[in-house]
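Take a look at this one; I'll ask things after.
Of the protein chains in this complex, all but one are displayed in their positions.
Per-chain numbering from 1; labels A, B and C assigned in written order.
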Amino acid sequence: MTEEPQVVPDEVAAESSSGVPDHGVPSSGEGRQLALHPTAEGYLDLIERLYDEGYVMCVDLLGVDYLGHPDRKLPEGVAAGRFEVVVNLLDLEGHRRVRVRVQLPENDPRLPTLTGLHPGTEAMERETYDMFGVVFEGHPDLTRILLPEDWEGHPLRKDFSLGRIPVQFKNPVQGGDR
Amino acid sequence: MGYLNGFKVTFARLFEDRVTTEFPAEKRPKPVRFHGRHVLNRHEDGMEKCIGCELCAGVCPAKCIHVRGADNPLADPVSPGERYGFVYEINYLRCIHCDLCVEACPTEAITESKILEFSFTNRDDAIYTKDELVVDDEGRPRHQPWELWMEGEDEHLSGWMRATAPSGAAAFEGRVGWSGDLGHGVRSPERGQTGSEELDGDVENEPEAGR
Amino acid sequence: MLGDPLFRNGVDWGDFAVMGVKVVVAFALLLVATMFMVWFERKFIADMQNRIGPNVAGPWGILQTFADGVKFFFKEDLRPANADPLVFRLAPYISAVTAFLAFSIVPIGGVFRDGGGETGTVTLFGKVTYLQVADPPIGILLLLAVSSIAVYGVMLAGWSSGSKYPLLGSVRASAQAISYEAALGMSVVAVVMLAGSLSTHDITAGQAGGVRTWYVLSAGIVPFVIFLIAATAEMNRPPFDLVEAEQELVGGFHTEYSSIRFALFFLAEFMNVVTMSAIMVTLFFGGPAGPVLFGMTWFWPTVWFFAKVLVFLAMFIWFRATLPRLRYDQLMNLGWKVLIPLALGWLLVRATILQVDEGTIDPVIAIIVGILAAGACFLLFTAALGAGDRAYERDQALQEERERSR
Partner (left out) sequence: MSIASREVSARLAAGESVLRMSEAEAEVVEGVIDPEDETMIMNMGPQHPSTHGVLRILLELNGENVLRSKPIIGYLHTGMEKTAESLTYVQGATNVTRMDYASPLFNELAFSLAVEELLGIEIPERATWIRMMMTELNRMASHLLFLASNGMDLGAVGMMLYGWKEREEILRFFETVTGLRMNHNYIRPGGVAADLPDGWEDGVARILVALPKRLEEFDTLMTGQPIWRDRTQGVGLITTPEAVALGATGPILRSTGAAWDLRRDEPYLAYDQVDFDVVVGTYGDTFDRYAIRLNEIRESMRIVEQCLELMPSGDYRTQDPKVTPPPRARIDESMEALIHHFKIFTEGFHVPEGEAYAAVESPRGELGCYIVSDGSPKPLRMHIRAPSFVNLQTVPHMLTGGMIADAVAIISSVDPIMGEVDR
């Protein structure tokens, strides 16, 4: 299949950097760091709309655990949750990026899966599930990806207790405490 | 014939120089900035440079340095400062040779030599203490039995980071900010962007004090 | 009967002694040559890759093979739990023994003179004999038979390992064997036709008249090229080393082998390289033919022989250094769609030329019949290919059907 390389006219790129498009959801940041804050219910809908707007590639999907840092800066009308799922979308033709940040509660964090629209999020959602325990409903294969299948806990959560082995030194009494 | 052209390439290679070095017998020269195992330097008068400030231990991302400072004995001071490094250990099973300790050291006490050929057969050997790390009376790193040394490898302890100033200010490049090392004295730093002619004199356009 | 003049006047104990000496010498020579080949391959390919290669064991690392052999000998001999114990143990010997056998028909010396008389003989302990272990009248057939049996070693090794990668390796081995055996045989027929004999001694004697009479030229270059390619495939040398295919099948048929058993496979492979090079020299490059420079008339042919063999050894190594590996289906395509038709066609052409030379047929008729026959062959060939493709497509469709219904 032959295809012309997509040459993108400069004016599109210029246009994209100006102004925050209105998606009916609160937004923060600007330019390449533009972020939209939908609710968990409006999440899939927003991604669908963004897809139609040209954000056809899901570059990244990750989780963040804000335990211990609840009073962070969020736009008006967004209630902070313990977890946040950040989806990084890219418009290849318009050279635009947008981040979608969804707040999720501490108890039973779950979101609909994006795999139907962005099949590439399969591994990323698995990783987020693996590391944070966020459940993606409708995911075809929501199993652990990096950790062993029988692992307990979700290590990137802030309250995951890390074991520690003291570094060996010849003067262990003083060296072991670090 | 595309099938046959490749044969010319491989044949021509027959007559090129070999790039392999026969390692244990011969080592290729290492660059000035090479990160090898550490040494603890001493002043030209034989005093230890380490003042036991634990900056190196603090900055180490691998947590492989263990330092404890102690007050200098008045009668027979170990370092010129008030305190000295009483315990100094590096666990080489963890060290990643990132050189942050060298950058952090305010007195250039710890630098990296060019020895990387050290392999131990037990965990004890991997933990270097002051006895192994401090340079000897001639200013050379101490040669451990499990280290493979070549002639002249102790000549250049890593002095480059000190000479080029970790601040990244061009004006300070090539400006020596340390006292002489035991056995080596003051060695000339790299020329840097300013070139050799400005090395010895005062640096012009010195940034204002109070940084 | 046997062509060797040794047995012409009955058999006595002396003949047995000479025979024994020849066997031992040939065996030793092959072993030494194999050892040398292993070292030479590593050194030569290292040179082509700007490395040094083995250089510690002995001068220039020449004892490296010995060192490896000794090491293999002392390694633990492992056998997977799933393996078939008998076959697993038998397979390496099949490979190794057949590799030895094939070498026995190669004349490694003797002065060959053009024109009649007793030729290619030397005198050992007062006995006149050929410098080859055996000269059966069906020499070349024996070679083909033995090299086919060698494939069994590889095949059984892979099958009996009870492991998946070796199994795939052995499947590849059997497929590869049947597709290249044919081309190999066909290319030899051209030589046999010219020599009028299957005996390697007679074939060598037929090329005694100088470079012009070497079959590489007089049979046309095509049989030689086909033989070279088919032999490379037959020996599983790169770029046809699918059976081992380290990057795909980890080690193919010998993945599960260790210790001395692995060493036997290793030895057999390199022995085959030496043997095949020797066969090629015999068939196409006049065997031991070459000028006798001074003194020791029996000595020089052997020197020439090994010099020629060396060239081919280097060539196989050169292949390995340069060419990427073919894929399984590409290998089949090359064998069935290119080499076999080409070998067959050339055989017909060469046979016709032979007949024309002898005056049995009129050249004009030969050309007309030839063109017609070529056209018919081409049609048949494309029809066969088309049928094959259709069968393949049907098979694929069936496969998909089954996949869907799953």
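Methods note: a contact is a pair of C-beta atoms (placed from the backbone, for glycine too) under 8 Å apart; a residue touches a chain by one contact, two chains touch by 3 or more.
The model shown is predicted, which means the values in this text are computed figures rather than measured ones.
A.B. asks: Can you list the shown chains that the absent chain is in touch with?
C.D. replies: A, B, C
A.B. asks: Tell me which residue among C:54, C:239 or C:287 touches the hidden chain in the full complex.
C.D. replies: Reading the full complex, the residue touching the unseen chain is C:239.
A.B. asks: Give the residue, chosen from A:58, A:104 or A:134, that touches the chain omitted from the document.
C.D. replies: A:58
A.B. asks: Name, in rising order, the residues on subunit C that touch the hidden chain in the full complex.
C.D. replies: 45, 48-51, 164-165, 168, 171-172, 238-239, 241-242, 245-250, 320-330, 399, 403
A.B. asks: Mind pulling the subunit A residues that touch the left-out chain?
C.D. replies: 1-8, 13, 32-33, 35, 51, 56-60, 62, 64-66, 69, 72-73, 86, 88, 92-93, 95, 97, 99, 115-124, 127, 131, 140-141, 143-149, 155-156, 162
A.B. asks: What does the interface between subunit B and the hidden chain look like in terms of residue numbers?
C.D. replies: Per the touch rule, subunit B residues meeting the hidden chain are 2-3, 5-6, 8-10, 13, 19, 30-35, 53, 55, 58-59, 61-62, 96-100, 103-104, 106, 108, 112, 158, 160-162, 164-170, 172-173, 175-178, 190-193, 207, 209-211.
By definition in this document, only the chains that are shown with their structure count from here on.
A.B. asks: With centres defined as the mean C-alpha position, give me the subunit A-subunit C separation in Å.
C.D. replies: 61
A.B. asks: What are the residues of subunit B that contact at least two other chains?
C.D. replies: Answer for subunit B, listing residues that touch two or more other chains: there are none.
A.B. asks: Please list all residues of subunit C that touch 2 or more other chains.
C.D. replies: none
A.B. asks: Residues of subunit B touching subunit A in their complex?
C.D. replies: The contact residues of subunit B facing subunit A are 57, 63-64, 66, 68, 87, 89, 91, 93-94, 123-124, 127, 129.
A.B. asks: Which part of subunit A faces subunit B closely enough to touch in the complex?
C.D. replies: 167-171, 174-175, 178
A.B. asks: State the interface residues of subunit C toward subunit B in the complex, per the touch definition above.
C.D. replies: Against subunit B, the touching part of subunit C is residues 47-52, 55, 318, 321-323.
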